[in-house]
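Every protein chain but one is kept in place in this view of the complex.
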């Protein structure tokens, strides 16, 4: 018999009956609040063109590195899943239905993972499927989902509206023309799809094509981006362009959280070295560090909220990088220091209450030791939610347990889904709301907080904090 | 309607009903045991003079860096709270009532923090307030508390007795004359207020005024404190002076846990370098390291229990340090190694069962990895409780969960409140008793321990271990 697909109404709520009752009541009041999605990596072209998604595999498997990395870890080649090699489209000869069957036959691998919860939510809530995905139901799933995607109710804008997304922010390089955001804004559609300024390609001297990127940066801005002053002016101009297209934030994905505050002439001399082909690793790191402080200064001027996402060791697997390129599930977290690393930036800008810097981590050992103490002191600093590998029920619980006592709730900024997989947005926000309500319910059940305080906080964590912190 | 202030009798106990019953019963038997407070930073002058506290703000806000750092993190200037700048008294023009109103209006920021639990305990238990603190009740609170403080029942000695403090230890520099402790001892009052020997000002070459401190050390002791032998002799003499005034312990607050065991001539040569104005950071660190081993040796001689409190990055915020000085909520924990750092000291003194070294940490990642394994082997080493940022319900739970299986309970030393805020002493001990009883109740409920064993342990963790470890 085919196992049923159940989304239990109490899923992820605490198991103690009295605590679960409190959590249910908190959750009931926030589950239908609009979604604020202030950080993520969905494709703005979806909303500009409103073209339908192609099939189940293209929607749910191929863009989701959480999913294909798990399959790969068990010996399934990425080629068999139709992941496109560098410079090519999907591997020749791969039928998306065949790729889907592989996922289906291996779906048990995801037991206990957030991917399983997100996908089951999509299957049950978005597509109304009533049996579990497995080898026997693979074709049923593929046909049902693919057929649904061809209908108007599953077009990107329709889904955006159906799931109550009030605002969604994508992430673009300074070299992006923002044509899709422009098209959305002038389309007459009311959906708010904003951009965020992500300057890594022109800030990180070790980024692929850094010097070419600087040249393109010059063309776009008319500035001499190979001089320090011109380079900074180009950033200022491009940040203003992004802000004019709705951006309220910048985003910085550095290997470490190192910051620096060099004297102007030293910064200029450093810049002259990093634009050379033979830039050293030390100079590259110092330049990224200096640029975080420069960007904080620009944020203090132009009001863009600054996000720092450090600590990923990118492209850890050279064979995968050579064949498939970036963002293929081979990035690894690494140990990350904040107390020492952020000090130069915080010494210069951390006491500015008009500035908002939101910091994330892939290293949970810093939650209680470094990030909560820093955010519980510096007016400019706020804590982003549990991120990436830690965007999960257990990860969110660890985040709340470890940060709340020192940072409080009001130095945090609500939830970020940070996803490339569009339909995981409502699924992920639902998980976050359930986990936060469960955490608050435990505080009430232990008499550490009144029920009405928890109810206020549930609204804040779901909606108000993100909206305020990101100036949305 | 004004929300009621509730201190629920079951607060902080486990939520599972059967486990809560066990915890209640354990807690009932220890809640009224005398308080042993073997480490803290209250002012001995309070007990020497028995002068009343001035007002609510002076008692509860201005001395408590946990409280004002949270307010500061949300953009409230320390000046507005009447925190005294360096070299001044409270900022001119600040009415303590106005500062109190700021705390009251922002009291929601403390939801989920230990400060909230401690303050609510003080409000409800000590001052019998029955409504929550908020903007509407700010003046009610201020007037009620300030009026109570003027009555004899709220004089320092009366509070000391009311809350069953059997012994309280303060912390003094070797340069302190211990006049307040002398005054207490000769006053006829029976309260035991001891001192502890905290030599950082004459041990840390990077401490403000180190060389002046050495000169004062010479004056006090009659020793040549600028020679290695005279310097060590001055320590010995001063430790004996402290012991004669009741001290049973020394305390060492170094940036790291590094220890060293240099040959005598190398130590002497190092000393000659660190007393120079141009001491290097490397030499300063090595000297602190060497002095931990020297102090352990003196403890082996004179029986003072040695406490090591490493890992704080002091004065992280230069603007706050320049304006307000030390201990203003801008110290940050940092990653701390113990297994390598303590080895020289432990190799020399760790096998001595007559010596007690109590080690604390701000880096919880070492609980299970380093501290519990070390304390579960070396006879001289004991684990201090969850400290500072981790002196909290979640922090204490993490401590017990992470250390008990490898160190056992009997290599720990009970609770330390470590506070500067007098009335938080009973509040903090109450939290610790509740959390420990909850942890023990879980072990009983999981059938990992018998109920009578948990009852014995509750007594030990509350009273016996601290009294024995600190030789009180």
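Lettered A and B in written order, each chain numbered from 1.
In the analysis below, a residue touches a chain if its C-beta (ideal position, glycine included) is under 8 Å from a C-beta of that chain, and two chains touch if they have at least 3 such contacts.
Small disclaimer: the values here were computed from a predicted structure and weren't measured.
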By the document's definition of touch, the residue of A:11, A:236 or A:420 touching the omitted chain is A:11
By the document's definition of touch, the residue of A:37, A:137 or A:392 touching the omitted chain is A:392
The one of A:176, A:261 or A:363 in touch with the missing chain is A:363
Among the options A:63, A:82, A:96 or A:114, the absent chain makes contact with A:114
Contact residues on chain B toward the hidden chain run 14, 16, 18-19, 337, 339-340, 343, 346-347, 350-351, 353, 365, 368-370, 372-379, 381, 401-402, 404-411, 442-443, 445-450, 452-453, 456-457
Absent-chain interface residues of chain A come out as 3, 6, 8, 10-13, 15-17, 69-70, 72-75, 108-114, 117, 313, 316-320, 329-330, 332-335, 362-365, 389-390, 392-395, 398
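Keep this in mind: only the chains that are shown with their structure count from here on.
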Chain A onto chain B, same sequence, C-alpha superposition: rotation to the nearest 5 degrees is 120
Chain centres from averaged Cα atoms put chain A and chain B apart, in whole Å, by 40
